[in-house]
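In what follows, a single structure is set out as structure tokens and then discussed.
Yeah, one chain of the complex is gone here, protein chain that is, but the others are all in their spots.
Letters A, B and C mark the chains as written, and numbering starts fresh at 1 in each.
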Amino acid sequence: MKVGVLTGGGDCPGLNAVIRAVVRKGVQEYGYDFTGFRDGWRGPLEGDTVPLDIPAVRGILPRGGTVLGSSRTNPLKQRDGIRRIKDNLAALGVEALITIGGEDTLGVATRLADEYGVPCVGVPKTIDNDLSATDYTFGFDTAVGIATEAIDRLHTTAESHMRVLVVEVMGRHAGWIALHSGLAGGANVILIPEQRFDVEQVCSWVTSRFRASYAPIVVVAEGAMPRDGDMVLKDESLDSYGHVRLSGVGEWLAKQIEKRTGNEARTTVLGHVQRGGTPSAFDRWLATRFGLHAVDCVHDGDFGKMVALRGTDIVRVPIAEATARLKTVDPALYEEVGVFFG
Amino acid sequence: MKVGVLTGGGDCPGLNAVIRAVVRKGVQEYGYDFTGFRDGWRGPLEGDTVPLDIPAVRGILPRGGTVLGSSRTNPLKQRDGIRRIKDNLAALGVEALITIGGEDTLGVATRLADEYGVPCVGVPKTIDNDLSATDYTFGFDTAVGIATEAIDRLHTTAESHMRVLVVEVMGRHAGWIALHSGLAGGANVILIPEQRFDVEQVCSWVTSRFRASYAPIVVVAEGAMPRDGDMVLKDESLDSYGHVRLSGVGEWLAKQIEKRTGNEARTTVLGHVQRGGTPSAFDRWLATRFGLHAVDCVHDGDFGKMVALRGTDIVRVPIAEATARLKTVDPALYEEVGVFFG
Amino acid sequence: MKVGVLTGGGDCPGLNAVIRAVVRKGVQEYGYDFTGFRDGWRGPLEGDTVPLDIPAVRGILPRGGTVLGSSRTNPLKQRDGIRRIKDNLAALGVEALITIGGEDTLGVATRLADEYGVPCVGVPKTIDNDLSATDYTFGFDTAVGIATEAIDRLHTTAESHMRVLVVEVMGRHAGWIALHSGLAGGANVILIPEQRFDVEQVCSWVTSRFRASYAPIVVVAEGAMPRDGDMVLKDESLDSYGHVRLSGVGEWLAKQIEKRTGNEARTTVLGHVQRGGTPSAFDRWLATRFGLHAVDCVHDGDFGKMVALRGTDIVRVPIAEATARLKTVDPALYEEVGVFFG
Partner (left out) sequence: MKVGVLTGGGDCPGLNAVIRAVVRKGVQEYGYDFTGFRDGWRGPLEGDTVPLDIPAVRGILPRGGTVLGSSRTNPLKQRDGIRRIKDNLAALGVEALITIGGEDTLGVATRLADEYGVPCVGVPKTIDNDLSATDYTFGFDTAVGIATEAIDRLHTTAESHMRVLVVEVMGRHAGWIALHSGLAGGANVILIPEQRFDVEQVCSWVTSRFRASYAPIVVVAEGAMPRDGDMVLKDESLDSYGHVRLSGVGEWLAKQIEKRTGNEARTTVLGHVQRGGTPSAFDRWLATRFGLHAVDCVHDGDFGKMVALRGTDIVRVPIAEATARLKTVDPALYEEVGVFFG
């Protein structure tokens, strides 16, 4: 049996661990042949493949990124995209497809299965941890670790100088990285996209922190927004970015804090640093187990499913359901963490 | 209300995060006073206390160890131990006790509650992750991360030289650290206490690995035992240790591999390095949430309970049940991981 | 004998290591008493002191920042500043002063010695490594390590996506951090304040790198400037920052690259992360030896001197000479490193 593998969307530590596990178990236990597709859906769309056997996956476990390459190519936006993929898979003799990716990537897999009966198995991937069907996605723990280490370091400076330190972390729609790294790093304010923030409230936390101890650290998700959304757009410095940049809200907030509290404020934008480098042990464990179970799905003929983490178990859930809803931070959890603000 | 806090047993990254969370929420939200007891059960046994307020827990989140100190003092083994604790608590006006510890520490709490009606809440602590009522315990992720990093480094040497590298990790009764770090580190053999190993099988994995790639890395839990248990005792080099040492099985195995396969073998014993230093972000998150929920138990008057992780939720379980059974590695999971051996 | 100690200027990993070494050796070998001054020159200016004995320096070796606090208070800018310091030292019975700081801090020490005969010994401190009398200053190695780790991580993303990654690192007047971390991280372009850069040349390196391999990483010191200096000021997005920010040149350059090459570009501004956290082993070694030798200077009555590193030796140089000239990157060294550009 010949099985295709592809990785789509933004890169994420742990992708290579999935690929390695799929190939090791598929070849050794089930005798499969594998075809790697290059750059996400672009691969099957254009018939662009890479050899994928045991030697090809040796040594990739600790490496970030993906040996298959990735892209955001969406075949649904191309004329006959889905049909062309089906034809290419048929021409290559690929009988099943393991797709590793986020909402968009897995959405294509669903369409491919529904419309052309191509047998697909999904492996969830989002560094933001915002997929509802699984407790965690790989890459998230690594990102949280990197952000936490940065916050740890900033405490030193906050202690020695009287400067508010704003750290902008990833998270456009969900505040998981901000929440976990902010809590783990002992931040004094954590702002997430799920709940619009009140700049005055932030400033009051900043001020009370200065009174109680040393300078505050404010962690803000890139997608966090002030309560009065117009404020951002009216601010000229932001407007001048032309198109929206990662550094947006952090810079804006630092200036607001300076203006309103009179304290100096500085911004650190971690950016891509959070999604690169070697995966944490947790992410390697999770990604490897996802890979092992995905290839088991193929072996069981259990298609249309996505592997997911529930507690310490790997389970299978329908892809379509899994990607239906964004997993955002529960207001109760945000409030639980709020005891450390100020 | 005055609440006592103590930490018992071996140290574990995250203890300070629990203490900080308990105090921050207890003082800020519930207006509690806290009394810290020094060195586990020795504190209440001898009335040895430390002040525990918000200034006392400032800055301790990222620090390993415990500001309260710890010990293995077991009041059950002392005459009138339990009664003396009760009397000291009464004399100090301590109305409830949060006990952070492993099986032994929590066992004393159960007795204290059962026999004298002292209201206790438990927080589980075992670096070995071998407590059955919770998905994970804090400290474990940190230990796995440290062991994985060591294994990563050893790959370099294994690649450049033709030496078998044996890494002995913690785990007397359960192989969780060996299993997780071995998988995450790409080890070629993983040996755990739950399943006696066959030295010949190990040697055959070693040999096949040499043929397929570069020198193998063997991860062995300190509590792992060969199938023929007498072998260890008959080995003179081990016998001469006098009393059993951490370095036992790793050294012994390296010699067996040398003798049987003719390949050079070297041992690394990570020892206490695995349980020291700053907790990982995951452990800080888990420990902090354990602390927040433990103090909620006190506030709810929900005593005799232990906080535990289930999926992403913190739940409450009866202490007595929680510590009844050791959580060992499921044979099915060990087999799942076995695809990477050899 | 009573000896005063102060730390001035921006914080820097290793300050605590110096303080600890001074106190340990001073007390144990020479029987000195120490007076710590709070917040740099503000301490002696206002007579603000902290106790400084062996218990006070226990455990501070691995901690970033400074237990004495720091500030940029410059007594030369205050009426009678120098005289007030002299009077306060006399009133406190402080007979010699160990000043740990950069150019400004040490400059005050020189004046104090010249004008009032106060015996001073200097310990150089600049995270930018731009002091000419010493091979290296402590803190620099830590900063380079942090920046290098960030660059390492960015390679993963550069490999998976087609995005230029610009990393802005510290260095207002000297490009040492950019040069060392850029070389160590395998950057494809390194821009330093010592040599104005040509945006077209940068874009041509970017383009050639894309052809040869994956996306390029551009490391730019915060003080680097394009050849046509007006370009920065004319750019509206930069102008709108109000006052100059750390994120200036990196953001500006990313936009220029996007505009001119058509490639997407993203910026990471490491900011204060580079100067916080635990010092590297190298910095602890250097800072400790600086401290030991500084207190030896006091014992030898060798005042007006600054300790410095020459090869593997700690030597003494006149403070005044030492701070006279900024140590910038030699053009020959920059050219040597240039073999890796593009």
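Definition applied: a contact is a pair of C-beta atoms (placed from the backbone, for glycine too) under 8 Å apart; a residue touches a chain by one contact, two chains touch by 3 or more.
From a predicted model like this one, the values you see are computed outputs, not experimental measurements.
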Chain not shown, its touching partners among those shown: B, C
Chain not shown: contacting residue from B:Ser132, B:Thr157 or B:Thr328: B:Thr157
Contacting the left-out chain in the complete assembly, out of C:Arg38, C:Arg111, C:Lys125 or C:His180: C:His180
Which residue of B:Arg42, B:Arg266, B:Arg284 or B:Lys327 touches the chain not shown here: B:Arg266
Hidden partner chain, touching residue among C:Ala96, C:Cys120 or C:Val144: C:Val144
Chain B residues touching the omitted chain (full complex): 10-11, 13, 63-66, 69-70, 146, 149-150, 152-157, 159-161, 163, 165, 236-237, 239-242, 245-247, 251, 255, 266-273, 275-277
Sites on chain C contacted by the missing partner chain, in the whole complex: 24-25, 28-29, 58, 61-62, 135-136, 141, 144-145, 147-148, 152, 180-181, 183-186, 213, 278, 280-282, 284-285, 288-289, 292, 310-312, 336, 339-340
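In this section, only the chains that are shown with their structure count from here on.
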Between chain A and its twin chain B, rotation from the CA superposition, multiple of 5 degrees: 180
Dominant chain pairing [most C-beta pairs in contact]: A-C
Gap in Å, rounded to a whole number, between the CA centres of chain C and chain A: 35
Chain centre separation (chain A, chain B; CA means) in Å: 30
Mean-CA-position distance for chain C and chain B (Å): 40
Touching two or more other chains - residue numbers and ranges from chain A: 152, 155
